[in-house]
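Every protein chain but one is kept in place in this view of the complex.
Order as written gives the chain letters A and B; numbering starts at 1 within each chain.
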Amino acid sequence: MQPLEFMKFALVSSALAFALSSPANADGKLTVYTYESFTSEWGPGPKVKEAFEKQCTCTVDFVAVADGVALLNRLKLEGTTTKADVVLGLDTNLTFEAQQTGLFAPHGIDTAAIEIPGGFKDSIFVPYDYGYFAVIYDTRKIANAPYSLKDLVEGDPKQKIVIEDPRTSTPGLGLVLWMKSVYGDKAGEAWTKLKDRVLTVTPGWSEAYGLFTKGEAPMVLSYTTSPAYHLIADKTDRYKAASFEEGHYLQVEVAAQTVNGAKNPLAAQFLTFITGTAFQDTIPENNWMYPAAKTSNPLNPAFDTLVKPAKTLTFTSEEVAKDRKAWIDEWLEAMSK
Amino acid sequence: MAASSMKPLAGGLALAFLVILAGGSLLSLAIEAFRGSTEGFAAFDSYLWRVARFTILQALLSMVLSVGFAIPLARALHAEQNFPGRAMLLRLFALPLALPALVAVLGITSIYGRNGLLATFFAWLGLDIVPDIYGLTGILLAHIFFNLPLATRLILSSLDSIPEDYWKLSAQLGMSNWTQFKLIEWPVILRNISGVAGLIFMLCITSFTVVLTLGGGPRATTLEVAIYQSLHFDFDIARAVSLTLLQLCLTVAILGLLSLAGRPTEEGISLRTTTRRFDTPTWQQRIWNIGLIMTGFLFVVMPMGGTVVSGLKADLSRLLTEATVWRAILTSLVLGATAAALSLAISLSLVIAREHLATQRRYSSAGLFERSLDLGASLIMVVPPIIIGAGWFILSRHFIDPFSLAPFMVVCVNAAMAIPFAFRILRPSWDTAANRHNRLCDQLGIAGWNRLKIVDWPILKRPLGIAFAFAMALSLGDLGTIALFGNDTVLTLPYLLLQRMGSYRTADAAGLALILAALCLILMIIADRGAAGLAGRDNHQNG
Partner (left out) sequence: MAKSVTEKGVSVRLNAVRFDYGNMAMRFDVSIAASTITAIIGPSGSGKSTLLNLIAGFEKPLGGSIEIDGIDVTTLSPSLRPVSMVFQDNNLFSHLDVASNIGLGRRSDLRLEEVDKVEIQAAIQKVGLAGKEGRKPEALSGGERQRVAIARALVRNRPVLLLDEAFASLGPALRHEMLDLIGQLHKETGMTIIMVTHHPDDALRLSSTLLFLDNGHIIASGPARDLLSDDGPALLRNYLGSKESGF
């Protein structure tokens, strides 16, 4: 193609792209801000949209950003002018900070259907799924998987693990909180010990899991539910989660309506919908997390084979908001030596 | 009046675009920061200085090594003009720049990693060696993989500017290889090296995924990571702005030091050599040259080969029947082409205005405006896209729906990122053409549109084509910008790749990486084919 024609083509087609990106405008519209893996075609998003639209005869508009943290930032940036009615995808580490913005309104719905290990009560945030952080290992490379966090920290430094950076990713922060809840004031020393086993620290989950499946390291920090994917989609039990006797750190993902959204009756209706089976059915094999309420059918048997933590570890959202910086600094200090 | 005031005006507008794009976002963030509570400006602690030191150290080392290896490789490629597959090799050399960092990182580990080809080879030999690249080694390896090909192409084109007579002279005087390098090649390389090195330095100073993933731990952290952390995780706008300014200042300082090394008369990136070599290398030299070329080839191609192998394992036939994949390909092509077109328009305006000013002033030294035109083309690279994205988001939300801005911003930022490349490709051709034709055109009264059509377009067609392909390849692989505005309706190929990766679908991701690389290669071939046709015609000169 001649460059000039190419430019013409480019101009015409960019106009097309602009047209594509403008949201549809219809009465009875619900705007949901969420993270992108939720709305990707493999995620629960498309099924949730279809199911809710059938029920409400309205239009659901998903607006997706990179992850839960970006979601909160987006809200902060937009402030009171936000178009979001519902925000779906914050985790419990962020809820205190989110509440502080004053941008969220109480849900006012009945959350009796919600079952989260350790219980969950909040007037603003509605949990929709949960999972546990876990060390996933390659059974072809490791015969005796670590049985506790302590065993991981003190194990053979030749057997490496890939972890995520708490400065840039949620699982990374999860491990910092996990270590803190097990080691308390001794977390710094534990990090110094674990450091020799850490092959590398990646900016996000994808890089870490990519290195792991490429065989670069026999262990990776991920979720207890990760093996379910390999069992169901890949039909292999090669990758397993190591069960730690101190317990596993819990991540709960929540949704909430904004102050603006509280004026839209669809927002509360959607939050109720979240606690129902139509929504919950999409969670296990699309988001690869545990549903926060009953599903219409029992979970795929693969989920029964997963590690069930003996103990659930958590910090309150307030504690995380207060000490996160200091704990990350402690991690940084130990890992930079 | 038209031409004499139009050209600086065009350059001014192009520069204004860049200043507004970068400055506007910084300014809007700074204002936002002052409105909120701020403690970020004060926080230049020891952590930060350590990060700054490491940022510069790794960028300088990457730069020195990339250029250091590129010089002998470019010399070998210049000496072996009839080496079979030389043209294809140079096309392949354009690919690493277009690969998303994550793909390149996985490609590199598939060769040099603990479970890579090299480790398998050692194991096969029965050696108990496990390569350990995590740390500075891995960072440098990846940065050399990205930048060696670029540096080689740039240096090769400066070697192409050596007059044929010098090669005759060298043959006649029986110069040794070393003398040839010292007297003929080095002076030309030296003149251009600060430009090449500066570009690579800027590409490395903003490195993020490579540094974190291959760096082995938080000791390997760049300012870009700190900027991302402060804006993304801590939402400390003041700190993000001050870190960005720090990054800008450090870059300007290093570029200033580099420019002392030699006056940058940047050459373009061309595929065909225009000069002929009249010297005959000895067989030892030939073995050395071919050895170098093969080593360089393997170094660049093997990690890409890793990508290809895992890509071929993916279910390509299923991927290629998925509507989503085709939508992503189309979106990527449309955004890439638009960004490339915008990038070309801006670069050309900068190039034309700069040449115009340089011609006007004759022998007096360059003015501030002219220098800004030179510098403006590059500095945009070190303003992190997340800053531009967030800044414009804040600025625009009062007027329009920021999400509708997403494609527009992606195009603008990608265009800006490609300018340093497009500028380097277009400038030498334009300057040479202007030098040759200015007087003739003045005398014959050929100006404005007529001149563009009759005189400039035929000459610029080829570099414009190559610049377009480069700019488009670059934005095809870009991920940073789109992720910021994150809007599902603008789903690009690398974004889709990362989505698949993020939902355990590693094989799909590898397949998409292969499709992405193939697209870029096709682009380069189209650009080169067009160029080769034209160059063939140009090459028939007098005997």
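We take it that a residue touches a chain if its C-beta (ideal position, glycine included) is under 8 Å from a C-beta of that chain, and two chains touch if they have at least 3 such contacts.
Remember, it's a predicted structure, so these values are computed and weren't measured experimentally.
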Shown chains that the omitted chain touches within the full complex: B
Of B:176, B:360 or B:435, the one touching the omitted chain in the full complex: B:176
Sole residue of B:23, B:187 or B:367 that reaches the chain not shown, by the stated touch rule: B:187
Options B:166, B:208 or B:228, residue touching the unrepresented chain: B:166
Residue among B:83, B:122 or B:278 that touches the chain left out of view: B:278
Residues of chain B (touch criterion as defined above) contacting the omitted chain: 163-166, 168-169, 171-176, 178-179, 183-184, 187, 278-280, 540, 542-543
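In the analysis below, only the chains that are shown with their structure count from here on.
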Centre distance in Å when chain A and chain B are each reduced to the mean of their C-alpha atoms: 34
Chain A residues touching chain B - in the complex, by the definition given at the top: 1, 3, 6-7, 9-11, 13-14, 16-18, 20-23, 36-37, 39-43, 62-66, 69-70, 72-73, 76-78, 81, 83, 160, 165, 167-168, 195, 198-203, 205-207, 209-211, 213-217, 226, 229-230, 233, 288, 325, 329, 331-332, 335-336
Touch list for chain B against partner chain A, complex: 47, 50, 102, 105-106, 109-110, 113-115, 134, 138, 208-209, 212-219, 225, 228-229, 231-235, 324, 330-331, 333-335, 337-338, 340-341, 390, 393-394, 397-398, 401-404, 406-408, 411, 461, 464-465, 468, 483-484, 486-490, 498-506, 509, 526
